[in-house]
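One structure, as structure tokens, below. Some questions next.
Missing here is one protein chain; the remaining ones are kept as they sit in the complex.
Naming follows writing order (A, B and C), and every chain is counted from residue 1.
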Amino acid sequence: MIVVMRMDAEEKHLNDVVARAEELGFSPHVIFGKERNVIGLVGANVKKDSVCVISEMPGVDNIVPISKPYKLASKEVKPETSIVDVCGVKFGGGEIPIIAGPCSVESEEQIVRSAQMVKAAGAKILRGGAFKPRTSPYAFQGHGEEGLKYLAAARQETGLPICTEVVNPRNVELVYKYTDMFQVGARNIQNFALLTMLGQTDKPVLLKRGMSTTIEEFLMAAEYILSEGNQRVILCERGIRTFETATRNTLDISCVPVVKDKSHLPIIIDPSHSGGHRQYVSALSKSAIAVGADGVIIEVHPEPDKAWSDAAQTISPEHFIQLMGEMRAVALAVGRYM
Amino acid sequence: MIVVMRMDAEEKHLNDVVARAEELGFSPHVIFGKERNVIGLVGANVKKDSVCVISEMPGVDNIVPISKPYKLASKEVKPETSIVDVCGVKFGGGEIPIIAGPCSVESEEQIVRSAQMVKAAGAKILRGGAFKPRTSPYAFQGHGEEGLKYLAAARQETGLPICTEVVNPRNVELVYKYTDMFQVGARNIQNFALLTMLGQTDKPVLLKRGMSTTIEEFLMAAEYILSEGNQRVILCERGIRTFETATRNTLDISCVPVVKDKSHLPIIIDPSHSGGHRQYVSALSKSAIAVGADGVIIEVHPEPDKAWSDAAQTISPEHFIQLMGEMRAVALAVGRYM
Amino acid sequence: MIVVMRMDAEEKHLNDVVARAEELGFSPHVIFGKERNVIGLVGANVKKDSVCVISEMPGVDNIVPISKPYKLASKEVKPETSIVDVCGVKFGGGEIPIIAGPCSVESEEQIVRSAQMVKAAGAKILRGGAFKPRTSPYAFQGHGEEGLKYLAAARQETGLPICTEVVNPRNVELVYKYTDMFQVGARNIQNFALLTMLGQTDKPVLLKRGMSTTIEEFLMAAEYILSEGNQRVILCERGIRTFETATRNTLDISCVPVVKDKSHLPIIIDPSHSGGHRQYVSALSKSAIAVGADGVIIEVHPEPDKAWSDAAQTISPEHFIQLMGEMRAVALAVGRYM
Partner (left out) sequence: MIVVMRMDAEEKHLNDVVARAEELGFSPHVIFGKERNVIGLVGANVKKDSVCVISEMPGVDNIVPISKPYKLASKEVKPETSIVDVCGVKFGGGEIPIIAGPCSVESEEQIVRSAQMVKAAGAKILRGGAFKPRTSPYAFQGHGEEGLKYLAAARQETGLPICTEVVNPRNVELVYKYTDMFQVGARNIQNFALLTMLGQTDKPVLLKRGMSTTIEEFLMAAEYILSEGNQRVILCERGIRTFETATRNTLDISCVPVVKDKSHLPIIIDPSHSGGHRQYVSALSKSAIAVGADGVIIEVHPEPDKAWSDAAQTISPEHFIQLMGEMRAVALAVGRYM
């Protein structure tokens, strides 16, 4: 932690800060600059909150934290990319697995058909929502456990592992019984009660970035899961909220190289929620592969126009088949495969 | 719902949209314009998602929704401001109640002293967190039920109603036993499981806007509570996330007149979390009163420099007493009182 | 400047950075931390750009600048608030002057009538645009020099000093001949050629914050003017661009206390452009006074519904008269006057 003093700070102010820092258990090191002085505070394990108060002392301009707030998610702790295995499907290696399926599980017939179609096209994991967090209380909220059973039937039928969202700590045990991978949606990125419970399970977690979550906070949300003992976390960039309204969200494609630079966790991209329109899905999926993502998750429905949710951004099986071919070409171009 | 056709749309495209809309149960009305045609779709209770698909039909430029997604929160449904009563303290009328207290409940002694001090200065409700949602898993997470008991002791001692946060649907019953008003924090604004449960209780809810929640989504989150039967919702603007980093969040002061224009729900302001620095609390509190807020919630601690959380933005009892006087003057200037 | 090393940085990396910093003319001071080491670099007047490259050296995590990029605008250089005098109207003291008038100068009759009306209500300066920067090339761009002559006629008639926008370095001399205060619009906040020329004149400049300008960049834009020798700069907060669309822009009311904390320059607020709707102008104007702004600039038109530009956010003279009374009450409540 570095304390930056004001240009007009008096010697007394500097001494007061040094004294307070020592009280708090730090070893302070003063650097006398040409324009202003700074104080380096050495010493870990000090409560950040009580330190913050130094920022409000007379003569202090501001405080600069040095330690990263996340540890287990950090690349400094584990330099090589982690491989997260979901029933044999590996994220973080040379292969780029595709997760596909409808937004909502609507019926057994619909999800089984979806599973068959996306499997035939080459998808490795089936997605589908049984519990749907919806902005409006009047929108379809999902079939709940019934939907989980339909997902299990689709797995039975096709052999595809399944990935489904859990939105409520009360349902973790229930969802655990059926799913192969938990999905945490963007709205729950800071639902710490949920993250903590998932950290205590032994199934992988697909953690979606929130609409206004910084990459640092994203890694700290992952840290909640990791610090409980569950190391199988896959990050998912799905667009952030900005002033631009032409797309549903703004896909922060740079998130991939930044995460690769700072963390060992694999990261995938969701082009469906970020773009919000089916005509943008192909272009964004290809850019996801090219930028180095470890996977892509795409909304596909046997009859997209009749989808109960997210219809506008859902593509058809025919569109998906063509896109799989296009993504494969890009994967090869960047030295990976699908 | 208005369907805007492209300038180069063919007659066939128009006819297809009309046909599809009729299939979906709408009465379509075509308006032939100079540059492009638009189709007005009349007919409520149609699933929004399946309609969205019209936006992807050939010849369609975009779709404009007309109905507001919230109803019970709307001023169109109830033109006069609602008065929400919390144990006799009224929000939404001529009086502007102040909620004050520390960020976290640290000990019985600390919260009782805080309660006595803020009561003496004129605060009407005591705030204090027993369950703390923290960005880092390594930060203090609150005393839990123990903290709720300390809050109850403070109420016993001072007669001030209490307001405390609930972060997990599993704890709604527990918190219910102790609190006079639930607080939903910014991170839980779209924790719909939690909102639904609170809508089924008979205690008022202080609903904080999320960091990236639009005002429309804010009212829809309130709608989750209202639609379950609980009409006692107080909104709280606490700053949104923008590119500006000089403050912890950007206080969206305009949220107050906008909400007053669109909804009957009372709205208060949190100058502590928005500014993030104690030297900004007074200026922002006074602007809150002047802009028409129905209350202010302020972090006050007997010894702010030793607060376990949010120390930098917490003010001292002396500061608070002075600020109460300043806010009173502004309240009178705008025809209200404290 | 502080160089933060990675946790896994080797000794060699540290030594390389120290050596490179010395080459660049710095005195490096290493602080050995528990988790990672940091290097304080002392020595001013080093080109920032060439230093940045240290951030890309092996073993370096990131670089933290310490010096503020602005000097003349800084409160550290001049602790007391500057009073900027515009033909006898003082910004930055106990009085809070109001600037009012139409968005565009439409005709001599319109601007003279506007001037008479706002003067009668108590405004101290007349605003009106002769050169209009418009997002669309097909919108009214202003009357140019003709408009300046009308403004001069209005000043002649009423004695009110005038404030008008200059958008093009080519027109600085022309506008200089007529105006009492230059206005730099939000779109020109980083039009450095224009700022530099205005810095070489001897007339005050009303500098509006850009839609996506941080407060630090805002002060650096002011620095362009100050560093050329013109010390008479008044800042104007007029809303920033965020994800919220209920208002035209998001009024960053906290900008006022932040600027007061960091700079000696006076700052005013524009509630018309930030809110974008006339029904929000009164609430925002009162909050501006309460938060400590040194002035308010309001769009007023004799017949707002017929205004050629910004009609939706322009208020009528009757509305303005009432608002003046309301603002006066708030000014008194915060110990100032109008």
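Here is the rule we use: contacts are C-beta pairs under 8 Å (C-beta built on N, C-alpha and C of every residue); 3 or more make two chains touch, one makes a residue touch a chain.
A quick note: this is a predicted structure, and the numbers were derived from the prediction, not measured.
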* To do: Check the options C:Asn37, C:Ser82, C:Gln110 or C:Asn191 and report the residue that touches the missing chain.
  => C:Asn191
* Asked: Out of C:Ser55, C:Gln156 or C:Gln200, which is the one that touches the chain we can't see?
  -> C:Ser55
* Structure fact -> Note that subunit A touches the chain not displayed via residues 212, 214-216, 240, 242-247, 250-258, 260-262, 274-275, 279-280, 283-284, 286-292, 326, 329-330, 332-334
* Asked: Footprint of the hidden chain on subunit C, which residues?
  -> 47-50, 52-53, 55-56, 69-70, 133-141, 167-170, 187-188, 190-193, 196, 210-212, 217, 220, 223-224, 227-228, 241, 277-279, 304-312
* Asked: Which residue numbers on subunit B touch the omitted chain?
  -> 2, 4, 6-8, 29, 31-36, 38, 40, 42-44, 64, 66-67, 74, 76-77, 79, 241-243, 245
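Keep in mind that, in the parts below, only the chains that are shown with their structure count from here on.
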* To do: Quick one: report the Å distance separating subunit A from subunit B, using the average Cα coordinate of each chain.
  => 26
* Starting from the mean Cα coordinates of subunit A and subunit C, work out the distance between those two points in Å. => 38
* Per-residue overlap in subunit B, given as positions that touch at least 2 other chains -> 212, 279
